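A single protein chain has been removed from this complex, and every other one stays in its place.
Each chain carries a letter (A and B) given by its place in the written order, and its residues are counted from 1.
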Amino acid sequence: MNFQIAVLLGQDGVTNGAIYALLALSILLVFTVTRILLIPQGEFVTYGALTMAAIQSGHPTALAWMLLALMLIDCALDLRTMLQNGFNMLKMRWIGLKLGYALLLCVLIQTLPLAEIPMVAQALLTLGLLVPMGPIIYRLFFQPIASAPALVLLIVSIAVHVAMVGIGLLLFGPEGGRTKPFSDAGFSLGPVLLKSQTLWVILVSITLIILLFIAFERTLYGKALRAAAINRMGARLMGISPVFAGKATFAMATFIGALSGILIAPITTLYFDSGFIISLKGFVGAIIGGLASYPVAAVGALAVGLIEAFSMFWASNYKEIIVFTLIIPFLLWRSLTSRHVEEEEE
Amino acid sequence: MKPRHLLIGFIVLLALAPLVLPTFQITLLNYIGLYALVVLGLVLLTGVGGMTSFGQAAFVGLGSYTSAYLTTTEQLPAWLAWSAGSPWIALLIGIALTAAVALILGALTLRLSGHYLPLGTIAWGISLYYLFGTLDGLGGHTGVSGLPPISLFGLVLDQGEKIYYLIWAVLLGAIFITQNLLNSREGRAIRALKGGQLMAESMGVNTFRSKLIVFLISALFAAVSGWLYAHTQRFVNPTPFGLSMGIDYLFMALIGGVASVWGALIGAGVLTMLKQWLQDLLPYLLGSDGQYETIVFGLLIVLLMQRAPGGIWPFLMRLVPARFKQRRLLREQSQQVAALAHRALPEQGQVILEARNVTRRFGGLVANNNMNLKIHAGEILALIGPNGAGKSTMFNQLSAVDTPTSGEVLFRGESLTGKSSREVAKMGMSRTFQHVKLLPTMSVLENVAIGAHLRGDKGIVSSALHLERAEEQSLLQEAKRQLERVGLGDYLYEEAGSLALGQQRILEIARALCADPCLLLLDEPAAGLRYKEKQALAELLQKLRGEGMAVLLVEHDMDFVMGLVDRIVVMEFGEKIAEGLPEEIQKNPAVLEAYLGGVE
Partner (left out) sequence: MTAQTEKLLDVRDLHVAYGKVEALTGVSVEVREGQIVTVIGPNGAGKTTLLSAIIGILRSKGEVHFDGQLYATPDVEILVGDGLGLVPEKRELFASMSVQDNLQLGAFQRYRRGDRGYETTLAEVYSLFPRLWERRHQMAATLSGGERQMLAIGRALMGKPRLLMLDEPSLGLAPLITREIFRIFADLRRQGVSILLVEQNARAALKVADYAYVLEAGQVAMQGKAADLANDPRVIEAYLGLASKHQELLSS
């Protein structure tokens, strides 16, 4: 291996690592707040990438109809609750707003010249379609079993993942999707060429991580989510409802996932079923972070990306084995250092 | 009609099935049997033992590939040449290999708690899966073909209808030994893994060993299923051993009822039929393009988990009248049951437990400072003091749950430093817990029998084959005797969780007594008891004292304490502020002062 190849591999590794880091953060966030291991995190990535690809090729994506359908179910449930608890003008207006939003997006998708609008608008449309789905997914699938044993939550999480992969195939077809890079410029650094998309990924990831940090340290809503993660009962007593916390974290998880998809779509071809392995690598990062520490998880995920890139070069057949066996020493280390405190069944 | 008749009817139906059903249905039944065997292991591991594994499919693969390689390869290494491609020898080697791998993986990952364990199983599950696809000699992703059929007593099982009988016989055998195992001394230790590890350890159960055992059993079930699968299909490739199959096995376990043996069969059946049915029906209903079945499948599982989080089997069992459910574990009195051996109690007045200058710091906080106390045989000592005075910490030092920062605790002359609560239990110390720790869905009798764990020695194999029934009866009789002694003789077969809190505390005392201790540590035994019950408890403790038992109790109820105990040690701010007879303590100015802040 010469220097040039090393830089090239390093570049790939850092790019993927940055994405895994974002996903690891999101997985951690959802886990600490809701106890759910969010297996469908990877589907948010593929949906983001494939929606962007569809928009760029000018297809009015059927995802808009899915959003509308989900929103209709959501609002129907709202109405049912209202029937039980009495009419509420504020909630009625909120229902109207939600339906209006979904309809507006459907109209936009159908009428806009999708392929011609600026890339920022395309990305915004993609996010606008996907992010509202997060809270609805939480509400439909997880909220009814919020206090179930962890295993049941995990199984439902996997089942949602299975269904979403199927829906992905239905919406986007079996072909992979790839999008145009954000900008065409490349940077040469000595003898090697840095891909501009790499810089984009790193830049956006770092910005996002900083923004998340500020949100969680400085705003009361962010603090409320942290509080819900630290002490659920304490948070409830402050009126921070688990439903609110669950929906908010799911919205954030879809946002991070979809954005990650948009970021890597110009570099990697993603298929409808690529999500699982991507989120697993995010999990590896999260595990290294001990499912608790955000910075360690981010560093761990970056390491996963790098190891993956370099093992691709040295032993491409064993790439996945290397990455996944990697966490066993970490688990081992954890099992030797942590005290064996019994987890009482709730 | 009894459950036994149902079972016989079921077996007869199974035996007749190949005679009437078409080949395709038999193939489906074969798959159900193979899956159910794996899921049975998962029920044991996840549902009973509380350890979630995504890696079972990899063990299936291990069993499959071992046999596939050994029975087809041309170049067997010299030391294996004698096996000459026999599937039976390959099975034995597969079992040995799987056991070795499971022991290594188990030793590495079973200490993990919470979500780490399932994630760990994903890690090695995926790694093994990729290994099957990349290892030389295993045929890559095309796999290995041309496996010989299994022959049994000269009968060649080369058709689905024939191997059907082998598959189901193995499955029923596995169900039989699983049920036997769960219904035994070792089984109670396994059942305590979920939510009762701390308690089980203090009753002398080696919980890590129990974990490793269930992990091993579940891996072996999977490997045997893989072996059968390989010789049913007569070829193998990596696909059915991947993570998605590992997930499907978990789905089956949860759908059927993750904690019930028969749930494994139901889960495997329902999931297999459901997938088949979705594949046949949906294209017909919704058009052939698009993989609707995964969507509907995923959503159905979500729906099922929301409606019946416990699975189908427990859901069905709720419909069964209660009188069919209670199982009498004890034989009729008429039969002779050998009584368990008793420990010789130390002489009255001998020092049993002694704390010497015990200090325990947590960071900057001194929870216990230079504590000294002695308990003698045939004496009841009370440790009292306001909340937060460090009584619980002291209790933990005395019972070897925690180790003093300095100083030491001597039990019957031996230092407890470095001893586990298991070893201490063996030496004759038994305890109850401030927050009741019992297994709420297990019967009262079985809960108490856990206390007698160390008084039996029959292992896993004799449990699985029920060769330990005589010892089991002795253990259960002892549990019954202790329950009658504490006044819970009418509740033997009730679920422990359905008792009132006060009764649950009394149950803990019976469990502690079952261990045949010479020192009893009781943490707030009278809390939540009514007046009559308190009197009965006091009488019991007095009787035990008369027999030479030493008793230490931490208690808030002063009426109870003052009328019962021989001596009192009073703590405040981690220190002993007084020690003496009850009458002295009641007049001690320092004690009165301390209770200023007390909330008793």
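Here, a residue touches a chain if its C-beta (ideal position, glycine included) is under 8 Å from a C-beta of that chain, and two chains touch if they have at least 3 such contacts.
This one's a predicted model, so the numbers in the text were calculated from it and none came from an experiment.
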{"item": "Omitted-chain contact residue, chosen from A:Ile19, A:Leu105, A:Val131 or A:Ala224", "value": "A:Ala224"}
{"item": "Residue of B:Leu303, B:Ala470, B:Ala500 or B:Leu581 in touch with the missing chain, whole complex considered", "value": "B:Ala500"}
{"item": "Interface with the unshown chain - residue positions in chain A", "value": "220, 223-224, 226-227, 230-231, 233-241, 244"}
{"item": "Positions on chain B contacted by the hidden chain, ascending", "value": "386-388, 440, 497-502, 524, 527-528, 530, 556-559, 586, 591-593, 595-600"}
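We take it that only the chains that are shown with their structure count from here on.
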{"item": "Residues on chain A engaged by chain B in the complex (per definition of touch)", "value": "31, 37, 141, 144-145, 148-152, 154-156, 158-167, 169-170, 280, 283-284, 287, 291, 317-318, 320-321, 324-325, 327-328, 331-332, 334-336, 338, 340-345"}
{"item": "In the complex, chain B residues that touch chain A", "value": "46, 50, 52, 108-109, 111-116, 118-120, 122-124, 126-127, 130-131, 134, 194-195, 197-198, 247, 250-251, 254, 258, 290-295, 297-299, 301-302, 305-306, 309"}
